[in-house]
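Quick one: this structure, given as structure tokens, is what I'll be asking you about.
Of the protein chains in this complex, one is absent; all others appear in place.
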Amino acid sequence: MTIGEAVPRIESKDKVTGFARYANDTQSPGLLHGWLVLSPVSHAQILSIDISQALAVRGVQAVITGQYFPVLTGGVLADRPPLAVNKVRYFGEPIAVVVAETEHIAKRAAELVRAEYRPLAYVSSPSQALKPDSALVHEDLGSYRKYGDVYPEPGTNVGNRVKIRKGDMRSGWAAGEFVVEGAYAFNTSDHGAMEPRCAIVEAMPSGLVEVRTSTQDPYNIKRLFQRFFQVDQSKVAVKVPFVGGGFGGKGSCQLEYIAYLASTACGGRPVKLNNIRETDLVGSPCHIGLEAKVKLAATREGKLTAGEITFLFDNGGYTDEGALVTQAAAVDCTGPYRIDNVWCDALSVYTNHPYATAFRGFGHTEAMFCVERTMDLLAKKLRMDPMELRYLNAIKAGDTSPTQAPFDSSNLGDLTKCIDKLKSLIRWDEGQRIVLDGHKVRAIGLACIWKTSGSAVDTGSGATITFNHDGTPNLSIGSVEIGQGNRTVMAQILAERMNMPVRLVHVKMDVDTQITPEHWKTVASSSTTMVGRAVLDAAEDVIAQLKRNAAIVLGRLPETLEVGHGKVYANDDPSVSLEIGAIASGYMYPDGSASGEPVIGRGRYRVHRQSRLDPETGRGIPGLQWTVGAEAVEVEFDTRECTYRIVKAASVIDAGKVINEGTARGQVAGGMNMGLSFASREAFLFDAKGAVLNPQLRSYKMIRFGENPIYLVDFVETPFLEGPYGARGIGEHGTIGMPAALANALSVAAEVELNELPLTPELIWRNREARG
Amino acid sequence: MISFDFQYERPESIEEAVQAFQRADSAGLEPIYYSGGTEIISMARLNLLRTGAVIDIKGIPECNVMAVRQDRFVIGSAITLTNVVEANLYPLLSETSRNVADFTNRNKITIGGNLCGKFYYREALLPFLLADSQVVLAGAGGLRQVPIDLVMNGEPRLEKGELLVQIISEARYLALPFITVKKTKQEKIDYPIVRVTGLRAAEGIRMAFSGVSEAAFRSRELEEVLNDTALPVQERIEVAIRRWPYPILNDILSSAAYRTFVLRNTLTDAMEALERRRL
């Protein structure tokens, strides 16, 4: 049995020897190299772009600007030109690309591109953007094409508005004796994947467009190229080698568009566009910012009766996936609690900041920060144990979601079990705030989390299996190996079903959209559940085919045969058997005659039962299942200096079924680390005109070795009946509760309400000073 | 990637280095001396610095000396911070160097680069200011030895084309009680918002600072205040902050107000620690 085991990653050897190849590791003398010219201003009209000097540089093949192909692109709302046209909307927006024989020449020439700008008023925050006198980031919002459920409001800076209306607010407020309200805010920040984005595109004379890129979303690129460049989907071949971390940031298409245009400008020669870190941080899409208000009401006993939530997401200059992040935050806006009366408006708001896309947690990391802080405010007001308050209101089978989706024990994990486990894991009963020697205080903060696997409604996955002559299977799937360990988990799922060792399963590492069957995209913690189901389906298919082939030779009925240990054997007499290798391509008798057919397995999985959301009430089924969890953070706070150390962080996640204990733990602990890094130190800092002041890893800080706390990870296993072996998605969930848990811990420790991120010592100090 | 080109020379003597500089300078190449090079590379790749000639001084024997000889601690400018830490000949210098940048960068960053670069933190300078060290400079007119206070305190004031060869300190300072504290915005690996180094000399406390202002400095006036035993320590610290010789920085690492708060705490701790080490 391999399910549950900590099987080391099957690609391990290549990753520890430097042989694992990422997009930028593809090198060839035939490659041309692009260098992006970025806007140094956040909001301005482009008066002119002079490319003549750059073009004059020997070795330069082309310099193109937005005018070369002024198309508007976007996943759900087409609002963004690949290169700025007429105006720029954020600091770092690409305005031109220089293509040359070497990267060095391209960079040198790029330094000679001269642009003139007429500055426009800088839209600095969502709340400012919503003021009637605010400058408009998009004057032509009403003319943009939509490719999904998105509701921009022309004449304003609202790129999308999602409404949740559940129950009756008036009776909700009437029933709630205790009401609390909190306001929360944080700036845009970044994914900071260690691999900067890179794309190589070749537009061949045959019409074939070959794209080699660091993406989480290869199959959608085919659609997007057809939609925006009129390239037939059959002519778009996307190849994805190992991806050096995604975290949502590589789920949208950007460099691929520019590299394609650059290639067409150079007679179709392949063009590589590799982000330098500075460009990757601010030029490419980032992590969304937020301003929010949460108001909760509860009875004297602590039962929640009403929730009113307003999210103003800072989506930056373009909506990208941010429009959907806004929706995702709205559909789970209450946190994992039963609230019968809910009002939520979630807005994606344009500002002149780097534009935002998906980030690990997809709106939930952000929403839970606000809701879980408010839960602590409520517990304080009720004089109730914050753990008890959460336990009391925990969502359960029989309840409904904010979008009125019904829960049962399969599509919803067991939150109360998670809370119970967390309680002992974090030693809650020893006290939430303990004063130590000197100026030190220890405190624990909590956060419960949930997230639906919310995918697009039109979603599915596939898998194919072929055999080698030695009887070992080759598995081909369309999810991307971005570090989550998907290849290993898929190998385990297949090995388990085929009753064979994992090491004998060969999984194709890269994705090639011409060969590998489609998987929606590698996002939303969905690869294990969706692709896993397709793999199981493919396994059933090959098992049936193997049995058919063997049945002929053995003279037995297929239903009396079993597959395992590299053989097909009779269930009543295992000595009656055939090696899989002998029948995988049909059986050849000693005299050379043959029977049976080559075995090629196909597996399919289609997401059913999701539904679109009603635009007025949000009513609908946004996802297949909800993963729930309970998390906590313990800090040691210095009351004199306002500095702190994160001592422990704990997560109990209902994983449905843990397929690989090692990678599952890694996903949760790594996710927590990312959440703590974001919450404690990450944010873009802007000057008065919207320039990013920290576009480098020197000044944009992420947690380093030794700054991490001790991570406590545990699981609950409430099977999701549709998942492979009951598994639910867990890739993002470690991250989701960390900002709230850290803020709750520090608020208790510092005895001041901390409602902004990141939680720097200076922020805590400022809040304490203000309190006096 | 550095987009511009430069000549690269690696002279093996002081004279060759100085001549190479002059040659490149008269050719209009705006040469720079190059030692660890980390700062030069990171600025050059963003075109914040340009040069047509890089003169790598790591091949010069005098720049690679580190020893205590005849009551003198001599350190060459090409010695890396890691070597400084490991040799530990001047504990205050070692401890101060230990948390400049990160370990693998310290394997490359040199004393000379830290003192002569454009980044104003120059934390390795502080221990030398406190020890009244002398610097050996090489220029067109040959070698000269001058107090470090004269040419480095606040900001480098080397003559054009002058090469920092060595820093010489009297050995009697090396073993004095000291304190060195680096406070950052949040991380260990970051520039300081306050760096305080202190030495307890016979005549009193000496202190030098970096990160608080756009200068790494030692101030005799501040030392007088801090040594004024007529006042309680906390009051001395308040006076020192009021008389701070440079504006207190207000930047992305910290507001001036928070820096002042951190400075006050750090000074309090540093004074207390040095008082305790009076014996």
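All chains are identified by letter, namely A and B, in their written order; residue positions are counted from 1 within each chain.
Going forward, a contact is a pair of C-beta atoms (placed from the backbone, for glycine too) under 8 Å apart; a residue touches a chain by one contact, two chains touch by 3 or more.
Rule of thumb we're sticking to: contacts and distances are computed from a predicted model.
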Given "Carbon-monoxide dehydrogenase small subunit", "histidine kinase", "Ribose import permease protein RbsC" or "PadR family transcriptional regulator", the protein name in the UniProt record of the chain not shown would be "Carbon-monoxide dehydrogenase small subunit"
Absent-chain contact - pick from A:Pro218, A:Gly248, A:Gly317 or A:Gly670
A:Gly670
Can you tell me which of A:Lys163, A:Arg223, A:Arg277 or A:Lys440 touches the chain that was removed from the display?
A:Arg277
Given A:Ile3, A:Leu32, A:Leu112 or A:Val748, the correct residue touching the omitted chain is A:Leu112
Filtering A:Glu5, A:Glu101 or A:Glu579 for touch with the omitted chain leaves A:Glu101
Across B:Gln22, B:Asn64, B:Asn107 or B:Thr268, the one contacting the chain not displayed is B:Asn107
Among B:Ala44, B:Leu92 or B:Val212, the residue in touch with the chain that has been omitted
B:Ala44
Applying the definition given at the start, please give the residues of subunit B touching the unseen chain.
1-8, 37-38, 41-42, 44-45, 54, 56, 58, 82, 98, 101-105, 107-108, 188-189
Under the stated touch rule, tell me which residues of subunit A contact the chain that is not displayed.
6, 8-9, 11-22, 24-25, 27, 53, 56-59, 101-102, 104-105, 108-109, 111-112, 192-196, 242-245, 247, 274, 276-277, 482-485, 662-663, 665-667, 669-670, 672-674, 696-698, 702-706, 708, 710-711
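Keep in mind that, in the parts below, only the chains that are shown with their structure count from here on.
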Averaged over CA atoms, how far is the centre of subunit A from the centre of subunit B? Could you give it in whole Å?
44
Interface with subunit A, subunit B side, in the complex: residues 1, 3-4, 42, 46-47, 185-190, 252, 254-255, 258, 261-262, 265
Residues on subunit A engaged by subunit B in the complex (per definition of touch):
103-104, 107-108, 111, 276, 278, 640-641, 643, 680-681, 685, 693-694, 698-699, 701, 704, 706-707, 760-762, 765-766
